[in-house]
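Of the protein chains in this complex, one is absent; all others appear in place.
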Amino acid sequence: RSGKMAKLTHLVDNEVFRAYATYTTIVLLKMMLMSLITAYFRITRKAFINPEDTASFGKGESAKKYLRTDPDVERVRRGHLNDLENIVPFLGIGLLYALSGPELSTALLHFRIFAGARILHTFAYLIPLPQPSRGLSWAVGYAVTISMAYKVLKTALYL
Amino acid sequence: RSGKMAKLTHLVDNEVFRAYATYTTIVLLKMMLMSLITAYFRITRKAFINPEDTASFGKGESAKKYLRTDPDVERVRRGHLNDLENIVPFLGIGLLYALSGPELSTALLHFRIFAGARILHTFAYLIPLPQPSRGLSWAVGYAVTISMAYKVLKTALYL
Partner (left out) sequence: RSGKMAKLTHLVDNEVFRAYATYTTIVLLKMMLMSLITAYFRITRKAFINPEDTASFGKGESAKKYLRTDPDVERVRRGHLNDLENIVPFLGIGLLYALSGPELSTALLHFRIFAGARILHTFAYLIPLPQPSRGLSWAVGYAVTISMAYKVLKTALYL
């Protein structure tokens, strides 16, 4: 068994793969943070969507008034969905890219720019910063993913 | 070719990776089940969102009344989105964790608790169970993912 383990962990000895592992974990943790921010705004704004979540505020009409949408909650939720839409492609295409044998420096450049762009995107969405801050940070992450997809298809294309 | 195949399938000979494959497939199938439950409620509650889906109920006003939201449908959809938000991080971080050389028993503990927590979360959301059932089952899955992310970053960190 330990022989097979050793082979597996070769993946983690590879610097490009380690960089992929690091930056993927960072952007996924960042995405997970959106859940906590949503919960924070739901609780501080008292804006819930499930009746069972307002039970502690009492019964009947007194609790029902907390079943409402709040602009700050909705904003975080939109940021969270945008993360899903953009980090899922990075997760998949980035893994294939890391396995396609890119130069370490090129791979690091892709991963760092993507992670930076997504972190900026979150700040731009939540503060919010005036446009085109959010649009540009979204576009940079998108372009990095397209660039990695091009390398994957150039290396691995098999239709 | 078969030589390379053999090397590839070493991954599947590895017990940690097999456990990851098993539990990831289980939670992804569970998430896919949410689509069927949504369809079931849309059809039984006659609550659709796309005009072309109500065409079989006739034309004009008689069909239009089925273009509406239904609390049960919306509840399943929220559960589905919550799955996406939590199972996507497990998919990515769990894969990297499985490749980071954890002890088999530790890895199994992580995977089993995560899968159990997400299944409980679905029951808590759909029945619905009183809070904090849903909140706790969500938090347990979240904590397991954080724990795996910590191991990945400790093993592979390369910034």
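Per-chain numbering from 1; labels A and B assigned in written order.
Note that in this section a residue touches a chain if its C-beta (ideal position, glycine included) is under 8 Å from a C-beta of that chain, and two chains touch if they have at least 3 such contacts.
None of the values given here were measured: they were computed from a predicted structure.
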item: Residue in contact with the excluded chain [from B:Ile49, B:Ile127, B:Ala143 or B:Leu157]; value: B:Ile49
item: Absent-chain contact - pick from B:Ile37, B:Val88 or B:Met148; value: B:Val88
item: Of A:Leu67, A:Val88 or A:Val140, the residue in touch with the unshown chain; value: A:Val88
item: Touching residues (missing chain, whole complex) on chain A; value: 10-11, 13-17, 75, 78, 81, 84-86, 88-89, 91-93, 95-96, 99-101, 128-131, 134, 138, 142, 145-146, 149, 152-153, 155-159
item: Touch list for chain B against the chain that is not drawn; value: 1, 4-5, 7-9, 11-12, 15, 17-19, 21-22, 24-25, 28-29, 31-32, 34-35, 49-50, 52-53, 55-56, 80-81, 84, 87-88, 91, 95
